[in-house]
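Heads up: the structure comes next, in structure tokens.
Of the protein chains in this complex, all but one are displayed in their positions.
Entry: chain A
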Amino acid sequence: MANIISSKIADFIIRFPPFDKVAREEIIRLSEEAEVLYFKKGQLVFQQKEKAKPFIYFLKEGEILLNENRDKKKVLIDACDEGELFGVRAMLTGNPYVFEAFCQEESLVYAFPLSIFKPILESNKDLSLFFAAGLASGQKPSGFQAIYQQNKEAGGADFLSWQRPVEELSEPLICVKPTVSIEEAAREITAKSSNALIVKDEQGKAVGIVTDTDFRAKVGGGIALISDPITKIMSIQLISKELGLPLAEYVISMLKQNVKHLLITKNEEVYGIFSQQSLFSQLQLNPFSILYSIEAADSLEKLCSYRNEVASFLKYYLQQNLKISVLSQLITTINDALIKKAIKFAIAALEEEKYLKPDVDFAWISLGSEGREEQLLQTDQDNAIIFGEVDAAQLNYTREYFIQLGRRVNDTLHQAGFEYCPANMMAGNPDWCLTISEWEKRFQGWIRTPEKQALLMATIFFDYRYIYGDQGLVERLDKHLKTEIKSNRIFLNYLAKNATQNPAPLSFFKNLIVERSGAHKEDFDLKGRALMPLADIARVLCLEAGNITIKNTVERYLFLAQQDKSRKEVFIDAVQAYELLQHFRASEGIRNDDSGRFIPIKEISKFDRQVLRNAFEPIYALQQMIELKFQLNYFN
């Protein structure tokens, strides 16, 4: 019989996930059968290895720690917050409890009988997903796929089209022989109302592609005659991709290679052409238009204004729940284009001011999160210049030129919304505008004398990524870094130690991990406490594995999962955790119009807290792992 106690319990629990996904009548039925349990501080709700009781528990008030007794030691597995469920694993499996539930404070617990709860669970998809995703306390996160699944269903059609494999091409395939004349080819392309054709040789191999633009620019422009063979106007830069990949793959490929058409193959045979036109019909707010605007910009003012479009682009796709790795690649491509354009403008401006460009190669590199291709929101800029060796006599002038170049680009980027780096790690700073051999010495110094400051530098600079100029200089630095690390393995222990400095936040409970001082006293430092530890661990493990070219954290973990099959699971968990945390940070940043780094604890919804907490688990596991691997307990 319903009474006021059960209806009050129902009113209370329905506010918390997963009960917010359950019909009210069912919540009431569950509440009518509830037991209200009271525990004094220090009591146990259940013991480890105790046979599972026929209840699932909900913490109404108090604080409960889930501990695992391991070798006579209690290891804290999870802290259960008010409004959370526990005793879930035993409920799902029927096995004895794997943890004890210890009352850290006087606690009031609702116990719901499984005889009522399980049928509700089994008939409710959202509820099953909640447990499948490991969202209750003490549950091992079984991956975030279930959450993605949930989001995906809520997301718009646009999102689906990004992930949807491309199985068909809308444009007809037109192939011609290399000997065909331009005139004949033009007739054929018009007849089939297409906008591109493929030139195949005798063996059936694609040798080039001809698009509408080629006819217009090269024939119309007088470079070729209509009687000339088609090969005269074809473009030979062919980027091919297999059919059946997700749409996002093609989009990113076109953006990165800066081409408007892709050659699509099926079982390595030419299948057709995938063009941007066909994309425009499918995607709202498409990234190409921003990219082209940037490339076509003829003034600094224009260049800077386009960057603002990126914010609305980002917001739109975040809401669509586009996979974060896809989104960050899109943003990176746009940012890179902006940087390249800014460099070109700066070179031109210097020339106009009669600064003669020294006769030496240089390379522009991005550092830190931009090097890792993880910048979503406009945050700080971190960049540097490497230039080639010059005679001692030339060095001053050469350096001065590149510092000037760096400063101008830094200023432009600042105007475009990228804050100056507060630590002045920018190409316009003489400290970070160095010859290749100076860079090598810097790197060597950090590796051979791994003091605190050197380690900090390593975490920023070793994530360098080539943006513009002579790639050979960057490759030389790669080689040097690899050799140095190989012959100074002890450096990795220091770097590993550094990566475990911030312990994984285990819980939001009782503001345990809120920053204790300063302006962000009430905030959770998402970057410092969650993203950075994951990025730091990925870096040290990849360097240890001898891979210095992958910079992106997600790709680093994917590489590690490939390398070390025995730890594949934790690395894959880390990938998902990292993507989720990045997504969260970007959404928060957009919501609060800031970098998303600090999040007011009070504003995090219950559901997000649970999702976040599970994302913290791999941090903890990985930190433990590298402590063992690098024997950090014995290392000071």
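The working rule: a residue touches a chain if its C-beta (ideal position, glycine included) is under 8 Å from a C-beta of that chain, and two chains touch if they have at least 3 such contacts; residues count from 1.
Heads up, the rule we're going with is that contacts and distances are computed from a predicted model.
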Missing subunit (named according to UniProt) among the choices "Chemotaxis protein CheC", "Lipopolysaccharide transport system ATP-binding protein", "DNA polymerase-3 subunit epsilon" or "Cell wall anchor protein": "DNA polymerase-3 subunit epsilon"
Answer key for A:Ser6, A:Thr211, A:Thr231 or A:Ser366 versus the chain not shown reads A:Ser6
Which candidate, A:Val36, A:Ala296 or A:Leu456, sits in contact with the chain we can't see? A:Val36
Of A:Asp20, A:Glu50 or A:Glu106, the residue touching the omitted chain is A:Glu106
To test your reading of the contact rule: which positions on chain A touch the chain that is missing from view? 1, 3-6, 8-9, 31-39, 61, 106, 108, 111
